[in-house]
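Have a look at the structure below, then the notes.
Omission of a single protein chain aside, the complex is shown with its protein chains in their original locations.
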Amino acid sequence: MLGTGILKGMVETAKNFAGSYHDPERLTTVEYPEQRIASKENARQFPFLVHDTEDPMQGLRCVACQICEKECPPQCIYIVKSKDKRADYKGQMQLYPVTFDIDLSVCMSCQICVEVCPFEAIKMDTEFELSNTDRFGGLLVNKHQLAKSNEHYRKIHPTEAAVSDDALAIEVAKAKAKAKADVEAKAKAAADAKAKAEAAAAAAPVGVAATAPVPKPSAPAAAPAAAPAA
Amino acid sequence: MDGTQFMTFHDLAYDAGKTDFQRKAEVIGVGREGELLEVAMGPQHPSTHGVFRMDVVLDGETVVKLKPVFGYLHRNHEKIAENTSYLGSMPYTDRLDYFCSLTNNWAYALAVEKLAGLQVPERAEYIRLITAELTRVLNHTCLAGFLLQDMGALGTPLMYAFREREKILDLFESLTGARMMCNYMRFGGCRCDLPAGWLAEARKVVAEYPKFLDEFDALLSGNEILMARTQGVGKLSAELAINAGITGPMLRASGVDYDLRKVDNYGIYSRYPFRVPLGDHGDVYDRYMIRMLEMRESLKILEPALKDIPEGPVVDPKAKLRGFRPKPGEAYGRIETPKGELGFYLISDGSPNPYRYRVRPPSLINLTILEDMCLGQTVADAVITLGSVDIVLGEVDR
Amino acid sequence: METLEQTLARAAVAAPGAQLSVVKNDSPCAQHSLLVDVEHAYAVAKFLRDDPQLRLDYCSNVTGVDFLDAELSEKVKVKKVVDGVEKEVEEVKKTKRAGYLEAVYHLYSMALKHGPVILRQRTPGRADPVKVTSLTPLWRSCEFQEREVFDLYGVLFDGHPDLRRILMWDGFKDYPMRKDYAEPDDYEYEPTPHDEVLEKAKAHLPKAEVKA
Amino acid sequence: MDDGLRNELSKQGVVVVKLEELYNWGRKNSVWPLSFGLACCAIEMMAASMARYDLARFGAEVFRPSPRQADLMIVAGTVTKKMAPQVVRLYNQMPEPKYVIAMGACAISGGPFKQGYNVLKGIDRYIPVDVHIPGCPPRPEALIHAFMTLQRKIDAQKLTGPDRARHLNADLPSEFPVPLFGEHDLVPSKNPNVWRPAVVVR
Partner (left out) sequence: MAELFAKLDQFPVTLKAWLMNLLQGFLPEWTLPLVSAAISITPILAVFPLMFALTTVIERKGLGRIQNRIGPNRVGIPLTNIRLFGFGQFIADGIKSLIKEDVVPRAADKVVHFLAPIALLIPVLLTYSVLPFGKNMVPLDLPQTGLLFFFAVGASTELSVFMAGWSSRNKYSLLGAMRAVAQMVSYEIPLILSSLTVVMITGTLSLTAIVESQATVHFGFLHNWHLFTPWGLVGFFLFLTAAAAEANRTPFDLPEAESEIIAGYFTEYSGFKFAIFFLAEYLGLFAMCGLGITLFLGGWLPPVNIAPFTWIPSWCWFLGKLSALIVLFIWLRGTLPRLRTDQLMGFAWKFLLPMTLINLVVAALWHLLANNIPLVARWPLGFAMLAVPYWLLGRSFEAKFTKREYRFAN
């Protein structure tokens, strides 16, 4: 009969109205500033740089290889390499970024920089409350603002961080072994050793870290400067 | 110059082009400019689903001419992709049809896999199927909401649709990290494996979804106003639909049985028996109902697929992430996205960037016959006809 | 479904005088295509649409492709007498190829559910007039796509009922998807410049402010 | 009246309301956005007004389709060169006081599409933007956060004095010239009165 469809619809809205007072399914609002939706473990917003030491600038894992700069689809990363080198977490002499800027107002949160980084140095943060009245001052972030500790990374992405920590631990173990061998041999030139280490670094698992079966030694997280500088 | 002449216009099969356009010219001209009202609906108009413009000529409220105007969201996706690596284009495909980023990913990945000859592991195929069907459900849900919004239902159906959308987006976010722009698929598989507990969550969402569909049906499918508004409006004949290259639910609402999931048998769709609903009238109501039915069929695929999913790797170990350079050649890969056939045509010259990167957007081509469907009807009909085409401007203009 | 060579043979009969050839595709998917001259494109396409064995009633995709003037280098094995002995020597043979624009049509059959048959039309050169035959009268789905190719590549489609710019505005002069398109220099400031942008940055800003 | 005295008075139970505060309170709590979506971000903008996030809690769910009745323009999505004149026109049509939120990377700077030939590198080339939200697209919560940022900004605006709000300063324009379609680009490609690129010293 005419009108039954309309009445059925009205019953449905009435159910929702009444339900909103007792059924959480029918009142889905999360009152944002006070309540928050739990962050998903995989959630990503903007990249940050991981550092391992107390001093963020000393412990940056980034070696300014500029792969992310090249691969970044919207090209929002700007890196200037250093002229000198310093020891990284494995004790190897590496370049470091003098300037590492990310223009958040361009970043598309695609995570490709994270995937292509061979050094586990850049990761995705979950912070989203970044709205700002100042376009250049507020949204162009430099390496000081980008640097966040590995603890932070472990807090926001525990599973991912464990995998990355394990991979780094293997790297460190390898580097230690190599350094030991170097010390024992004492024959090879320092340059030769460096070349080998570089080769080892290049063969490091890239991007497959999430899927490749990684052996899990219960080694501590990458300790910077644990190995003596070659 | 009576209205009836146009009423039958869309029923004619498309015959060799000439007559149609000549008739259009006749319809438009004849010196009635003073009596007719020209309205440019859009690019900012509440019902054009984004920045789309319809230049409408009205006789009273009857549409006598309707010219779609595009390009307000032409953001040069193809040009940018030709200057970016194959991988770098993947996040851009998310932004084509921004409701269905995962099916866009799949279509692009499929084309590249054809170009480079990559195999996809079993588990990845399952994940692709599951995410694609979830995307289909998501898209159709939102479309139903938007269609009703266009019909003036002041947000309630849209709110219910978005309530369900959030549930699926939660799944996407915990799998891929982002709500809308998933950037999840890779050439030869998927980016990462399912997180712990994801399958259980997904099963729960899928199991509860019919409840929402029933609610939506009760709310609107039998509503007299909805039936009166949509039945017999925006009719499209099967012949014209085929000739105009219409795809997706819109084609099937006109009664043509053509679903790429069945025709191309891509992925692992052949393992799941699902039915393809067909309409007989090709009007807005059919398009709406076909989508409602397709959602139920998608759920029928999802339920067993979520049970059957095997263990294993999710990406082809041969696929390279950096320095990916397919051999020179070309490939056209297409899949059935919620809106129709989404194809990617790639020409490789052996460099890291595609030489030519072309998107075959279903939304744009489904708009080809918008004028034919709207002529002789009122503005309100034109609005819901446009709504039933299901366009997303990111894909129309690219 | 018959092979492309068979189709070609039958099409040549149906459209006498048409210059048809098969363009090989080396990628694993092996989607070869049919190259047809501009004059006979309509007749061949009509044959493809109406032939009961093919019934390619659905034109899925129309693509414009731009090939610049290029120097092709091909490795050719040449027999040569080197030091008195005849040997096969690989030699790089260089040929100049004039640039051209292409319109590529991907045809499918909804009735018989097969495809694709790929049809290509080539313009003789990249300079005006770059004309191919419009297939919109055969397949309505080409209407917007051919307009798009016209808009972005400047290919004129003979017989298109409504050939206007579709994506760019009407007064726009360039064809932006062509490979030699130069963008307007509206650079002002970008905080993270790269490649070409960096060059622009250097041109726009005093040297001291650009470090790279 | 200085703040100390006001505090003292309010402790004594005397509520002193400055007109300015009431004025700002009304403006910030009744911000009606223009229902104006451009691209992907528009979907998240809608999501922000939907059940889960519910922008209505702040009294801002009244999306007006007509710019005449709107206070806030959320530029949600990529502004193309073809669309830019329309956006500026819409802004000009809005009555004062009006605000602009640039939502998402594209609206701020062209974002991922900034290399495109038809993409405007940020809407702030033509109209002043009050709040920028990075993200592609930003989460609905991020939009709500930006909305609260805007509320704070409105609250801090002065009605008189040299640093008074733009709409009360007759010297500052409330309408901006609409760019024209040129043969290769928009003419002009920016409004130098609005767009002042900072040069970052690294």
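Labels A, B, C and D are assigned to the chains in the order they are written; within every chain, residues are numbered from 1.
Quick note on the criterion: a residue touches a chain if its C-beta (ideal position, glycine included) is under 8 Å from a C-beta of that chain, and two chains touch if they have at least 3 such contacts.
Quick caveat, the model's predicted, so the values are computed rather than measured.
Colleague: For the chain omitted from this view, which of the shown chains does it touch?
Modeller: Per the contact definition above, the missing chain touches A, B, D.
Colleague: Decide which residue listed in B:46, B:117, B:313 or B:328 touches the omitted chain of the complex.
Modeller: B:46
Colleague: Among B:224, B:239, B:303 or B:349, choose the residue that contacts the chain missing from this document, as touch is defined above.
Modeller: Considering all chains, including the one not shown, the answer is B:224.
Colleague: So which of B:127, B:153, B:331 or B:346 would be touching the chain we can't see?
Modeller: From the options B:127, B:153, B:331 or B:346, the contact with the absent chain belongs to B:153.
Colleague: Hey, which chain D residues sit against the chain that's not shown?
Modeller: Interface residues of chain D facing the absent chain: 17, 21-23, 25-30, 50-52, 54, 56-59, 61-62, 64-66, 68-69, 71, 93, 95-97, 167, 174.
Colleague: By the contact criterion defined above, which parts of chain A meet the unshown chain? Give residue numbers in ascending order.
Modeller: 1-3, 6, 9-10, 12-14, 16-17, 20-21, 26-29, 31
Colleague: Residues of chain B in contact with the chain that isn't shown?
Modeller: Output for chain B: 37-39, 45-47, 58, 61, 148-156, 159-160, 163, 219-229, 231, 257, 259, 262, 273, 275-281, 285-286, 289-290, 293, 378-381, 383.
The rule we apply is simple: only the chains that are shown with their structure count from here on.
Colleague: Comparing centres built from CA atoms, which chain ends up most distant from chain A?
Modeller: C
Colleague: Roughly how far is chain A from chain D, going centre to centre by Cα mean, in whole Å?
Modeller: Using C-alpha averages as centres, the distance is 32 Å.
Colleague: Using the average of all C-alpha atoms in each chain as its centre, how far is it in Å between chain A and chain C?
Modeller: About 42 Å, centre to centre.
Colleague: Which chain A residues sit where two or more other chains touch them?
Modeller: Residues 28, 73, 75, 80, 99, 101, 103, 106, 108-109, 136, 140 of chain A touch two or more partner chains.
Colleague: Give the residues of chain D touching no fewer than two other chains, as numbers and ranges.
Modeller: Each of 51-52, 82, 109, 112-115, 117-118, 136, 139, 197-198, 200, 202 in chain D touches at least two other chains.
Colleague: Chain B touches which residues of chain C in the complex?
Modeller: Listed in rising order, the residues are 25-29, 31, 57-61, 63, 65-66, 104, 106, 110, 113, 116, 118, 136-145, 148, 161-162, 165-169, 176-177.
Colleague: Mind pulling up the chain A residues that touch chain B in the complex?
Modeller: So the residues of chain A in touch with chain B come to 2-6, 8-9, 11-13, 16, 28, 40-44, 67, 71, 73, 108-112, 115-116, 124, 159, 206-208, 210-211.
Colleague: Applying the document's contact rule, which stretches of chain A touch chain D when the two form their complex?
Modeller: Touching chain D from chain A are residues 28-33, 36-37, 45-46, 73-75, 80, 99, 101, 103-109, 128-140, 142.
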